[in-house]
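Excerpt of the complex: some chains, original placement.
Letters A and B mark the chains as written, and numbering starts fresh at 1 in each.
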Amino acid sequence: MPPAPCSQLDSSGRLRHLISLDGLPRERILALLDHAQALRAASRNGTRAADVLAGRTVINLFFEPSTRTRTSFDLAAQRLGAHVINFDIASSSTTKGESLLDTVHTLEAMHCDAFVVRHKESGTPQYIARHLRSGAAVLNAGDGNHAHPTQGLLDALTLRLHRPNPAALRIVICGDIRHSRVARSDVHALHALGVRDLRLCAPPQLLPDPAEFPGCGIFHNFDEAIDGADAVIMLRLQKERMEAAAIPSEAEYFVRYGLSSDRLRGAHRDCLVMHPGPINRGVEIASEVADGPQSLILEQVANGVFLRMAVLVELLAAGDSAKIRA
Amino acid sequence: MPPAPCSQLDSSGRLRHLISLDGLPRERILALLDHAQALRAASRNGTRAADVLAGRTVINLFFEPSTRTRTSFDLAAQRLGAHVINFDIASSSTTKGESLLDTVHTLEAMHCDAFVVRHKESGTPQYIARHLRSGAAVLNAGDGNHAHPTQGLLDALTLRLHRPNPAALRIVICGDIRHSRVARSDVHALHALGVRDLRLCAPPQLLPDPAEFPGCGIFHNFDEAIDGADAVIMLRLQKERMEAAAIPSEAEYFVRYGLSSDRLRGAHRDCLVMHPGPINRGVEIASEVADGPQSLILEQVANGVFLRMAVLVELLAAGDSAKIRA
């Protein structure tokens, strides 16, 4: 069951938290993409980002191990001039409800402006957001199966940079859809771009409840799903899910749900290939495809920093925040 | 036995290290509180702290795990513009006397200006201070049962902000007094504020040597101690101490030494409630009291950052430091 909704917008429509793309107005999503795209363009022109978050504090509160997402947020915050504190508490005892809030309130009392939260339980970022007492913002960096909104946004940004009119595209997301927070956030972001032909492909045991994905086609044959596709987003296979899917080996998974060069030929000729990383080479994607000319995997990583900068600015750079926390 | 004293002041009366409040002149303590209070006021007016420690290096050398104290020092240093290096070496092999000094001298040789030291053995910060060869300062962030001077100062600051004339107050510190570095530093700080009616309450087995706490009342009945109190400082119960106190369970401890709403009614009507954190809810303090209107627990955390900024500025911002280290 998805967590109860939490208002991410204040009464004037300004973004207060980024917990999920679900329920975010389309224009807010597009504005974030535009902002990230402008930051990217400035960087490519050799312009350093201004220290618009100078004096602000961003806390990375990671209850699950992560290298790339934490580093991406860390760099995004540093490049805007913020102070950053990193907590990697994957193995700590601070995960129980009660002491989680005490930890958060303690850090909040030290005047932090944003909590970037990753947690294995769906709903934790929202739970934290509901219990904050200051004007601090919560950024969901991935919670359980629920949402990974910055990944959804950076995927949409990457796609839009290559296909300026994404509405008419056929896009396939393939892998363990049922347990994927990336798939959920991608669907919301792509719908905001106007994508209509969105296909979800998974082994039968890992297919999601179709009611959760209105407007998406559901497939369990990858060759059918990929037919004529303009972009394919592959999901990382968690080893423990393979067993749940009754698939006997990684090799077997690759045969049925891996993106090989052969299979990619069933897609549109210049079909784009995406993956949130880290990739399992030879499991859900062939090395030659991951490293091939159609792959946008490293562009996704690059765009992720700009996207997270845009979100941080949107959440923290408004003039009234200093007032709130004093 | 407390460690042999170490001069924290130089010949002109300037603070060189902050090892213990014991022996610090009252006016130095009050000056630090004034400085912290000014930084707090500036922050509440929306003024960012100046980068007065730009180019300086602060090393957090934590031989015991700590989240809140380390983060508080980290943010204090960052907000003053210093470079910060964090060492969490709770589980490392660098704790033996000889190699401890080699580690310190190596870091000192890299031109660091301050060592913030936490160690489970009393006297370690002082030992380091005595062996430094440069003008670097040592800040004790808690050593064994000996002292936690910034906690004592921030508690005094928090109390003074709410009770501008603390001298006439009745204040109770309750918990494992015998093993508490917080209690020791609180007593020194409160005496500097002129507090005369200071009561220490602990289970019989955890009472301290009265000779160590001259001028304090010693109680083992919490209801008697709290009678008419203007402020109560609760101490965190370490699980291993409960057994030493011959107390069979946390529930039993709470009945006899926990701060419940009922028990708090025995104090003055607007008695303040403090705790250095992290709290054990339902063990030494009831949740309704910790989260209630008389609780200053999160204000203590907030004031801790300003207090540590004040100490860092006092120790490092003097003009002659650069000369010394060159």
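Side notes on the structure shown:
Following the convention adopted for this analysis, contacts are C-beta pairs under 8 Å (C-beta built on N, C-alpha and C of every residue); 3 or more make two chains touch, one makes a residue touch a chain.
The structure presented is a predicted model; accordingly, all values stated were derived computationally and were not measured.
Count of copies in the whole complex in this file: 3, from one repeated sequence with 2 chains shown in place.
Going forward, only the chains that are shown with their structure count from here on.
Note on chain placement: the centre of chain A and the centre of chain B lie 41 Å apart, centres being C-alpha means. Against chain B, the residues of chain A that register as touching in their complex are 54-55, 57, 83, 85, 87, 94, 98-99, 102-103, 105-111, 322-323, 326.
Within the complex, the chain B residues that touch chain A are 43-46, 48-49, 67-68, 71-72, 74-75, 78-79, 277-279, 281, 298-299, 301-302, 304-305.
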